[in-house]
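These notes are about the structure you will find just below.
A single protein chain has been omitted from the complex, and every remaining protein chain is retained in its original position.
Chains: A and B, in written order; residue numbering restarts at 1 for each.
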Amino acid sequence: MKILVPAKRVPDTDQKIEVCEDHSGIETGHLPFVVNPFDAIALEEAIRIREDRVDAEIVAVSVGDLEYEEQLRTALAMGADRAIRVDCIESLDPWNTACVLKALVEQESPDLVLMGKQAVDGDCNQTGQFLAAMLDWPQATFASRIKCLEDKLLVDRETDAGIETVELPFPAVITVDLRLNEPRYASLPGIMKAKKKEIAEISMGDLGVQNAEKMHTVSVRSAKTARKRVMVSSSCELAEKLRESLKST
Amino acid sequence: MNILVYLEHDGSEVKKASLSALSFAQALTHGPDDSVRFLLIGENLDKVASQAAKYAPTLVLEAMELAHPIAERYALVIADAVESQQADMLVAASTSQAKDIISRSAALLGGAMASDVVAHARVGEELQLDRPIYAGAVIATVVLKGSPQIITVQASAYEASPPSDSTFAVTPLSPNLDNVPQRVQIIDVETKRSSRPDVTEADVVVSGGRALRTSEDFEQLVGGLADALHGATGSSRALVDGGITPNELQVGQTGKIIAPEVYVALGISGAVQHLAGMKNSKTVIAINNDSEAPIFEEADYGLVGDVYAIVPDLIEQLNSG
Partner (left out) sequence: MERGLLSAAQVDPVLTREVFGNVSKTSQLIFYLLAAAAVLCFAIGVYRRVRLWQLGAKPAGKSASCKALGRKLGDILFQRRMINRSKINLAHRLLFVGFGILFIGTVLIAIEHVLADLLGREPTDPLFHKGLYFALYEVTLDLFGLAMIVGCCVFMARRWKADSSIDRYPADWVVLWAFLLIGITGYVTEGLRIIQAQTPLPGWSFVGYGIASLFQALDMSQSAATEVHIAAWWFHAVLALAFIAAFPYTRLMHSIAGVLNLMHDAENLGEMQLVTLEELEETGRIGVSAIDHFDRSRLIQLDACVSCGRCEDACPAFEAGKPLSPRTVVQDLRTHLNVVGPGILATTKDAKDPSDGDSVDIHGDTISAETLWSCTTCGACADICPLGVTPLGMITDMRRHLVGEGQLRGAPATSLQKTQRSGNPWGLPANDRFAWAADIEVPTVKDNPEFEYLYWVGCAAAYDRRIQNVARSVVKLLRYADVSFAVLGAEEKCTGESARRMGDEFLFQELAAANIDTFKKYRVRKIVAHCPHCVNSFLQDYPQLGGNYEVIHHSQLLDLLVETGRLPVSTADKQGKVVYHDPCYLARANEVTEAPRRVIAAAHFEKDESRLTELPRNRRHTSCCGGGGGRMWFDDSPGNRSGNGRIDEILNSCAETVAVSCPFCMVMVSDGVAASTSQESVQVRDVAEILVDSIDLDSLPGSSSS
């Protein structure tokens, strides 16, 4: 059994995200970068599946420039068996990312693609579904529990209505939600050990994918305002402020 | 412009969020050639369809195989409908169902999709869409390239479209089910025991701290306010420690780290471990009897006073307003 886990490099969203002066993007100079937390959960789940099924192989994949190796190293340190970086200097939208992943799936023929439900930078929540559609594979999004049986998967999905349990065959795409697990922490010794593992590099051209932008970012602006720190004097006034806040959401 | 709005429902009622999606679509259409229609999918839809017809013309796709919203089936028939109706745009409210299904449809329709849209503007020929990124810290303005465009909108960003006096047409379509796969089966649906949303998912979270003295008080004040705001309840570590609230409600470094639209802190002083769990909330409202409490530094609106006195009053005002 082979599990493909895409891992995106994203800024640590604990930090203050600040927009560049020209509004073309965010300032990244001071930001530490991490494996997209949802992807880390997907990887953790893949590792747990392998702990039950020794034959499983976990391949971590990333689409990005050389800096993405840092996140792939972390993925290897956490327990991925090998990693592939598709070299790409541009930042891809979900459609193009899914195109690259589709080509990788065709090359690697995994039984399962496990990935985060969204990346915490773009927050699109599309790539997994796009990939499933492109491959015409069954999908289970927002997984909060995954049971990997011999010939099928049982997945608990977190929906607005409650927990929905679905059954689906291999091969499949599963996107994971926050409550699925708590990923392990890859410390430096683990990362150093992971140096022995291979990170293969492929170009977009090798995969036969060309970036054709579907969603173009015109500009970005900060949504954060400093806390207003307005003190009100009555519950009446507070109720008013509450209503306003709810409305503006 | 020819827009289809995916209408979400629970078998008997239309989802209110879809009415916000409708109002977004209506805002884009002005000319006589423009059309906005609901796309309604499921089984035994008479009741929902007649309700939908009060708001917009409704296309209905009914089949036994479509009884449950399973992405691999729905996505295919939705994409078919968009193509057969020659729609320029598919719109839906950004719900967990739409994220699952509409995103999959989008890939079948070329992938020009923007999710969670909160505002839009026509700039020349372009439709510019605002959507939050980085957990809402940043707003990106995007344009979609290609047609059809697929857009999900945050329901809270658009007022629900009001019903019309007249009734619109309901048009049944016959779905092409030949290629619809049946690989995914729903085994079980466990509807939420609590009527309240989960603290990690809710748009509004009301949290209680040390000022709450018993579980009953917590339920009455924090729970009561949460219900009035259709929000979730949360708790500081002090209450979990005191056995007043269960572990899973704890917001903070060692509990849940959340970023709701509105966070209401009742009797929480604001220790750093708590702030680490809620600092990304969009609007923070705090009530505390200590005017020096650090939580006020992290609040947009603050009120100094006893939560036992203020909160019942607040609940009453919210419920009456």
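Simple rule for what comes next: a residue touches a chain if its C-beta (ideal position, glycine included) is under 8 Å from a C-beta of that chain, and two chains touch if they have at least 3 such contacts.
Note that the coordinates shown come from a computational prediction; the quantities given were computed from them, not determined experimentally.
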Among the chains presented, those that the missing one touches: A, B
Selected from B:P163, B:P294 or B:P312 as touching the chain missing from the view: B:P294
Contact with the hidden chain (one of A:E67, A:D136 or A:E182): A:E182
Residues in chain A touching the chain absent from view: 12, 14-16, 30, 32, 34, 77-79, 182-190, 192-193
Contact footprint on chain B, counting only the chain that is left out: 210, 237-238, 240-243, 247, 250, 253-255, 270-273, 275-276, 279, 294, 297
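The definition used in the following text is that only the chains that are shown with their structure count from here on.
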Chain centre separation in whole Å, for chain B relative to chain A (CA means): 21
Interface residues, chain B side, partner chain A - complex: 10, 70-72, 75, 95-97, 99-100, 103-108, 110-116, 128, 131-146, 154, 156-157, 181, 183-192, 200-201, 203-204, 229, 261-262, 264, 280, 282-285, 287, 296-305, 310, 313-314, 317-318, 321
Chain B contact footprint on chain A (complex, rising order): 11, 13, 17, 19, 26, 94-95, 98, 117, 120-126, 129-134, 136, 138-142, 154, 157-169, 178-179, 213-224, 227-239, 241-243, 245-246, 248-249
